[in-house]
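Omission of a single protein chain aside, the complex is shown with its protein chains in their original locations.
Per-chain residue numbering starts at 1, and chain names A and B are given in the order in which the chains are listed.
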Amino acid sequence: MNTASDARLEALLLHAEIDAFNTDYAEKLDRQDLLAWVECFAEDGFYVVISRENFERNQPVGLIYCEGRGMIADRAFALLKTAMFGPRYLRHMISNLSVASQPDGSVQARANFMVIEVLTDRPEPRVLQVGEYRDVFVRVDRALKLKERRCIYDNLLIPTALCIPV
Amino acid sequence: MNTASDARLEALLLHAEIDAFNTDYAEKLDRQDLLAWVECFAEDGFYVVISRENFERNQPVGLIYCEGRGMIADRAFALLKTAMFGPRYLRHMISNLSVASQPDGSVQARANFMVIEVLTDRPEPRVLQVGEYRDVFVRVDRALKLKERRCIYDNLLIPTALCIPV
Partner (left out) sequence: MNTASDARLEALLLHAEIDAFNTDYAEKLDRQDLLAWVECFAEDGFYVVISRENFERNQPVGLIYCEGRGMIADRAFALLKTAMFGPRYLRHMISNLSVASQPDGSVQARANFMVIEVLTDRPEPRVLQVGEYRDVFVRVDRALKLKERRCIYDNLLIPTALCIPV
């Protein structure tokens, strides 16, 4: 293995690490463990859920907008208390990941997501949301954390889904 | 590449091998080659299809329950004879794979699956099943085989899908 190969391997290892992060992130949401989900973010992490329409028009108004892990945690606690995160099953499918390390040591990444919902009173699963993640990752004590995650959803959301993190 | 990198590369290669296994597994089911599908399991392989509700309540009652490749093969033959595996197209999408090798040489893995069905008399595809695989892999003559596969589906299944392996 020469230097060129080493660089490709490093890129491959980083890609695999982000992929594992996303798998873990999705798993936390799918078992509705919002407190563990909060830990995916850096202390000053930014989290926004925004429609593709608004994103493409540079209108930063999002359905969910959180600056800092404190706000993200508040959001999670509120959800748990209001029991809106209720009697349903969610399942994330994440694919089409691309990763680019930046000169400052951070990592930019994108991936497509799909969230499938199963309600207890409906036999058929339905596609609740589809869209993409646009992320910036940083390392905190060697572990990857989200410095920024923008969840850009294609669809108009239905009311019951309004407050669910993606 | 130092020893730490070597360990990461080994993990990456194993992850890729399981990913390839799952791709192959899905391809066998999607072309309805149940006899080839049976060969994915170890001789004493365990295969169960169970609802998320039952799984989470530790109720081991599954829709399909097979202990050993003999039972799995019986199931496959029965399906082929009754022609229940009939005029429809199935397509598996597998994502969110995570892999952990165990001290005893076996490998634990999880992945999310989605099965899309197309019926000959309906123009639109529909999401037939969504859920996760929880697996234990072993090596038999160097090839990976399923020692255990639990297919845990989120949705209530519709009658026509009752007997289809996932």
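Throughout what follows, a contact is a pair of C-beta atoms (placed from the backbone, for glycine too) under 8 Å apart; a residue touches a chain by one contact, two chains touch by 3 or more.
Small disclaimer: the values here were computed from a predicted structure and weren't measured.
Participant: With respect to the chain omitted from the figure, which of B:R52, B:R75, B:H92 or B:R110 is a touching residue?
Facilitator: The single option touching the absent chain is B:H92.
Participant: Going by the contact rule already stated, which one of B:D104, B:E124 or B:D141 would touch the omitted chain in the full complex?
Facilitator: Candidates B:D104, B:E124 or B:D141; residue touching the omitted chain: B:E124.
Participant: Please pick, from A:A26, A:A76, A:M93 or A:V138, the residue that touches the omitted chain in the full complex.
Facilitator: Touching the chain that is not displayed is residue A:M93.
Participant: Residues on chain B that touch the omitted chain in the whole complex?
Facilitator: Within chain B, the residues touching the omitted chain are 1, 6, 9, 12-13, 16, 20, 22-24, 26-27, 89, 91-95, 116, 118, 123-127.
Participant: In the complete complex, which positions of chain A touch the hidden chain?
Facilitator: Residues 1, 5, 8-9, 12, 15, 52, 93, 95-98, 110, 112, 114, 126-127, 129-132, 154-158 of chain A touch the chain absent from view.
Quick note on the criterion: only the chains that are shown with their structure count from here on.
Participant: Could you work out how far the Cα centre of chain A sits from that of chain B, in whole Å?
Facilitator: Averaging C-alpha atoms per chain gives centres 26 Å apart.
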